[in-house]
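Up next, chain A:
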Amino acid sequence: MTNRILTKLLCASALVAVPLAANAVDLEITHWWTSGGEAAAVRALAEQFEATSDNTWVDGAIAGSGGVARPIIISRILGGDPMAATQLNHGQQAVELIEAGLMLDLTDIAEAGDWANIVNPPSLLEACTVEGRVYCVPLNIHSPQWMWTSLSAFDAAGVAPAQNWDDLKAAAPALREAGKQPLVSGAQGWQYANQFNTFVSGLGGEDLYYAVYRDGDEAALMGTEMKAIWDEIVITRDLMAGTAIQDWNLATAEVINGNAAAQVMGDWAQGEFAVAGKTAGSDYDCIIGMGRAQLIATAGDAFYFPVNKDEEVTAAQKELAQVLISPEAQVTFNLKKGSLPVRGDIDMSTAGTCMQKGLAVLADGGTIDSSDMLLSPDAVGQIQDMLVDFYASDMSAEDAQAEFAKIVMSDK
Partner candidate 1 sequence: MTALPDPDRGAVRAKAAPARRPSRLLHNPMSKVAAMPMIATALVIFVGCSLWTVVHSFTDSKLLPRLNFVGFEQYERLWSSSRWITSVENIAIYGVTALVLSLVLGFLFAALLDQRIRAEGIFRTIILYPYALSFIVTGLVWQWVLNPDFGIQNVVRDLGFASFSFDPLNNPDTVMIALLMAGLWQGTGLVTVIMLAGLRGVDEDIWKATRVDGIPAWKTYLFVVVPILRPVFVTATVLIATGIVKLYDLVVALTNGGPGSATQMPALYVYDAMFAKQNLAQGFAASTIMLLAVLVLLIPWSIHEFGGKKRG
Partner candidate 2 sequence: MLDTVPPVSSALDDISVSIRDLELAFGSVKVLKDLNIDIHKGEFLVLLGASGCGKSTLLNCIAGLLEPTGGQIFIEGQNVTWAEPSERGIGMVFQSYALYPQMSVKSNLSFGLKNAKLPKDQIEKRVARAAEILHLGPLLDRKPGALSGGQRQRVAIGRALVRDVDVFLFDEPLSNLDAKLRAELRVELKRLHQSLANTMIYVTHDQVEAMTLADRIAIMKGGVIQQLAAPLEIYNTPANLYVAGFIGAPPMNFIQGALRGTDFEGIINVPMQGYGFSAAPKDGAVVFGIRPEHVLVNDAAASCAVQTRVVVDVVEPMGADTLLWCTLGGDEFRIRLDGQTPIRQGDTITVGIDPARASLFDKETEIRL
């Protein structure tokens, strides 16, 4: 089948310059953490990697998230001259590459490092496992199930800060009166999808979430429970009306300076509040699962290592993998990045209050698989397009529900 041919071709023609020094290898690492906070986190990783082994981290940063990086990754791999390691999101993005045998098998170091037990939640490692072999190193957890509220906005409206979705709905008229935007979001597909995801897991609970995203069960998709959630989504459309923002961090800025009351955005928004010098609890609040089901999805990033003919490079790749999962790297990287670690056995006490909340939920197992892990990138993209149409029009809850169901079911 073509995949087998591809692999033979690749191995045959992969030209790799044999490094001069015995084991000092240049590892070219592709990732898309280019802005302030993220770059600092990556630097911590690089320093630790170069400290523990005398290989060098050749930085291949490309801004523009997965959309820009992906053609580069695939072209370099298809072109037979791959990078040493590359960031990808947890989930099915690399499944094809793994099946085509283009990704390095890490099962040996996974078993040696006993990853099965230290990785928490285990579903993260499962996402890296295909036919029992481990092909990636989970690095962090970002979850979309957070709502960030501006305490000053609520004070201005003379209403107690909302602790959950119902409070926010109730406070909306007063907020409008005070000239505050009840709910704010950037007008991009992935932001709408994150928010919708949070509503399904938060208001619907774990069973409905899996029935919808994992099983694609028609009864659940078209059922009354989902209909109720779609009705809430229609309400969000009204609460969000009046903003004309594209980038997510500009929406967060609205919450930071108190023009908007709330935004549903992943935990990476925490970095924006930190940079703006705001403190959780006094300036803003972070609420999981719309204040209802304390569930956080384990989206986030993992590192994959394209197959390489040169043993030294492969050895260096494995050293890097072990560094990425090491306790020190997990602590320093995740603190700087504002994401949750994939290891349960490390001390994250210095983390901020919101991160502590996340850690607590993580500790008592309140995690669910992210939609990236349950749906193919194609379906994820179609849902985003559909939601863009939804928020740009007056599409009814019923039509939206039907459209969403069709997309999910066609992916199963």
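Regarding candidate selection, all candidates are chains of the complex that A comes from, given by their letters.
By definition in this document, contacts are C-beta pairs under 8 Å (C-beta built on N, C-alpha and C of every residue); 3 or more make two chains touch, one makes a residue touch a chain; residues count from 1.
Quick caveat, the model's predicted, so the values are computed rather than measured.
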Selected partner (touches chain A in the complex), from 1 or 2: 1
Touch list for chain A against partner candidate 1, complex: 1-3, 6, 66-67, 70-71, 74, 78, 93, 96-97, 100, 187-188, 244-246, 376-378, 380-382, 385, 388-389, 391-393
